[in-house]
Structures are given as C-alpha cells and as structure tokens.
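To start, the structure under review is shown below, and the notes come after it.
A protein chain is absent from this complex, but the other protein chains hold their places.
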C-alpha cells in the first residue's frame, strides 16, 4: 500500500512536469505558418524533454515494479529524483528561447546529469533494502547504460560551449540509447518463480 | 498492477491537458459583458477541445478496460498518444486568439489527425499483444468510425484555407460522431463469459 | 474498476482546478504589507471558490461511494460537471481582479448554477442506473439543499447588478449551508446491511 502511494504521487508530479513544458509553446499572435517558425527550437526542445521524462517515468515504473516495501530513505531518494526532473521545464524553456545556445545547453546537461545521479541513488536505496541477491540487483547486472549516460552528460557539459548543436545531438543519442526500456528487469520478472 | 499505473499516469496527463486549456480564458480587465465578447471564440474552441479530450479519455478508458498486461510497446504507444494530446492546448489557444483563422484551424486538424493515428497505433499494439481472437479485436470489428475520423481530418486540413468556419463545423461533426462512446467494447464485455 | 478510474480522473481535474486558482494570487513586486492589500479581494474570492470546489469534491466522493458500476451516461454527466467546475478559476479571477463588481459576480452565479444543474444531472444518471429503490435514491430523499441552492443562485444573478457584495454574502451563505457534507448518504450507508 505504501508503495502505491509513492507511485501515485510520482505519477502526478511527472504528469505535471511533462504537461507544463508545453506551456512554453505559446500561441503566436499572428495566424500564419511563418509565425510558427520561431517556435521550432521550442518545439524540438519540448520533444527531447518529453522523451527524456517519458524514459524516466518508464524506468521508474520498472524500478518500483520489483519493489515491495518502501523505506524512509527510498521516499527521500524518490523526492530527490523528482526535484531534478522538476527543473526540466526550466532548462527546456531556456534552450528553446535562446535557439539552442551554449549556456542553456550546458545547464540542461547539468540537470540531466543530476537526474541520472538521483536515479542511481534511488536504485541503490532500493537494492540496499532488498539485499544484493534481490531481483532488482540481479536484473541490473553491470548496468552499462546507467553508467554510460552520466559519463556522456559530463562530456557534453564542456563541449556545449564549443558546439551546442553537437551536444543536443549527444542528448538525442542518449535518448535513443534509453528508448527501449530496461528489458533486463522485465526478463528477470518473467523468469521469477512466483 | 502495471496497467493501473499506466492508467493513473494517463489520467493525470489528460486531467492536466483538459484543465490548462482553460487558462487561455483570461479574466478581462473590465467588469462588463462587452469585455466577455472577445473571449467567445476562445470559449468555443475550449468547449470543442474539452469534448475531444473527453472522448479520448473515454475511449482510452474502454481500450484499457479490456487489457490485462502492458508491454513496453504499449507504454510507448500510449506516451505517443499523450504527446499529441498535449499539443491540444497550444492549437486551441491559437484558434481562439485569432478568431478562427485558416492556419490555426489547419494546424488543429494536423494535431487531431496525429492524435487519431496515435490512437490507432495504440489499439494495434494492444491487439498485437492480445492476439487477433482477443476481446478487443472482436469488439472493434470493422471500426468505421476509427477509419472515417482521420479521413475527415485529412479533408479538413486543406479546406481550412478556404473556409475555417466550415472546417470547425467538420470538427464538431466528428465530435458528435464520437460522442457516444464505443459501445461495441462495452457490449462484448457484457457478453463475455466471466 | 471502471468506477475507480472515473474517480481518479475527477480527483485529478478537481485537484488541478483548486490549485490553479491560487496562480491568480500573483506575488507583488514590492515587499511590504501595503502591497498585499490589493490582493485581498483576490484572496477572498479564492477562499470562497476553494470551499465551493471542496464541497463539490466532498459530495462527488459521497455520490460515487454508493455507486458500483459506471455507464456511458454517467461518464459524460461527470465530464459535464467537471466542465463547469473548470470555469471556476476564470470567474474567481474575474471577481478578484475587479474588486467584486456586478458583472463578474453575476457570471460567477451563472457558473455556480450550471455546476449545480450538472451535479443534479449526474445524481439522476446514477439513480437511473441503480433504480428508484437504490441506496442513493433513498438517501437523498427530498434533497432540499440540492433544490434550494440553484434557486438561490437564480435569485443571486440579477441581484448582483444591484449589490455585488450582498450576492457574495448569498454565495457564502450557500457555502455554509453545504459545509456539512451530505450525512444522509453516510447514514444510509451505515444502516445498510452488508
């Protein structure tokens, strides 16, 4: 029961984050397609952030699927993750408004990095409670994607000052990398003798 | 359990979409009925979008009622549908602000079309998982409404440049067509031997 | 299960309505108590609307407590009620911005009236499905409060043009009248042999 409420609250926060990002897409005052053109970077940064937040929701879903009980540490690790996700709309709006400039792109990378770190802390908090032989610990295994993503963000942050478009390409690559949700957990669950 | 969380998340996103559209109805600075008049197209486009989003929620509800388990494909097909629904407030605001002009009306048609396509993809993803003999596959049958709506949107998009008011009439007609929720699924469920 | 989702969706919409009303309370640019004074009518209209929406949530909660299954008619009657509730933030902002003027107060009365009518339609839709001997039908009995409130709103609308403050007093009186949630349903449930 405790877990259900943590999931419901996280779903609520993530649903709002994903939806308020679209508020940056302000309806232009003119009724022409030309008036839509300046909105294109805003739209693209919205799509990128939408997919990122979608991936987090998806993985959050898998993470708690294998969790039974929730400790105080997990509650706060989860609120910590939601905090960094709540800064996505700000960074998305800043990238969009400045047509993919260096500083907003680097800031976006910092927030991506911190969200990745927070997700790892949450994962560890859950494994700490379940024990190293748990379903989740075995399912994650070496977790190369979870380790590669923060490294790529760390590389991306300085590179953003040289070429923000390249860095947005890196972000898109990380998205593609994560697009397929974590089948390892799914597989382990299927194998589990109930 | 997985399904419940997908439903809860979708409910959250749709609830926010339906509610932030009303934020476009900005309280006028003057306290007279005359000050309400410029809000009329904003109000009418809000009503139209409210009913559209309501229909999607309704059908989403029926679609998942007959679904037991949720695959990664269904999760992403659902996020894809929510993405297009999340653009409704933008298109609604644009129509309202420009008093039903051609380009915003055509843009609205594109978003309606894409939401219809996304709904069809979601339906197919669910049937693909359940098999062609499933309850949902049988319930949908020929699905003429699901096929007619995108065709009408495709017609509406170019016509919007000739007569935006006519096209808003087409949108209203499609709404009326869908107003009665999909009784086919309801009937099939009633017939199902439990 | 169907009912749970209708409740969850309604909870989401009502939670957002209640929360976006507070967005009208814009932080003043100056850091003095004097800067708070112009916000007083905005604050008072927020309190009034908060209590109204709270009453609706409360009664909605009781109404569906005694409901088992949800028909298509109930789904749409519920969306119709949520539509009128979604206009509360608009009317609240308009009253607050114009320091309790006549036209916004009358408009608020129209929205209150329509929400009351929508609530009655929803109640009838539920009773129609459950039959006249149902728990809800017996619990409601003569329903004098449900009949008195729309009458008071109907009186309030024209009077608003003579004295908006008196009419806001009437709204406050109706709030007090409804403040105690519908114990009839609670009592009938307690009496019900399980």
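To keep things simple, chains are lettered A, B and C as they appear, and every chain counts its residues starting from 1.
Note that a residue touches a chain if its C-beta (ideal position, glycine included) is under 8 Å from a C-beta of that chain, and two chains touch if they have at least 3 such contacts.
Given the structure is predicted, the values throughout are model-derived calculations rather than measurements.
Summary of contacts with the chain left out: across A:72, A:162 or A:176, the touching residue is A:72.
In the complete assembly, the contact with the undisplayed chain comes from C:54, out of C:54, C:73 or C:146.
Interface with the hidden chain, as seen from subunit C, comprises residues 7-8, 11-12, 14-16, 18-20, 22-23, 25-33, 35-36, 47, 50, 54, 57-58, 61, 65, 179-181, 183, 186. Take subunit A: the residues that touch the chain left off the picture are 1-2, 5-6, 8-9, 12-13, 15-17, 20, 24, 72, 75-76, 79, 82-83, 86-87, 89-90, 93-94, 96-98, 101-104, 107.
Please note the rule applied: only the chains that are shown with their structure count from here on.
Averaging the CA coordinates per chain and comparing them to the mean over all protein CA atoms picks out B as nearest. For the pair subunit A and subunit B, the distance between mean C-alpha positions equals 26 Å. We define each chain's centre as the mean of its Cα atoms; on that basis subunit A and subunit C are separated by 37 Å.
Shared interface positions of subunit B, i.e. residues touching 2 or more other chains, are given as 8, 12, 15-16, 20.
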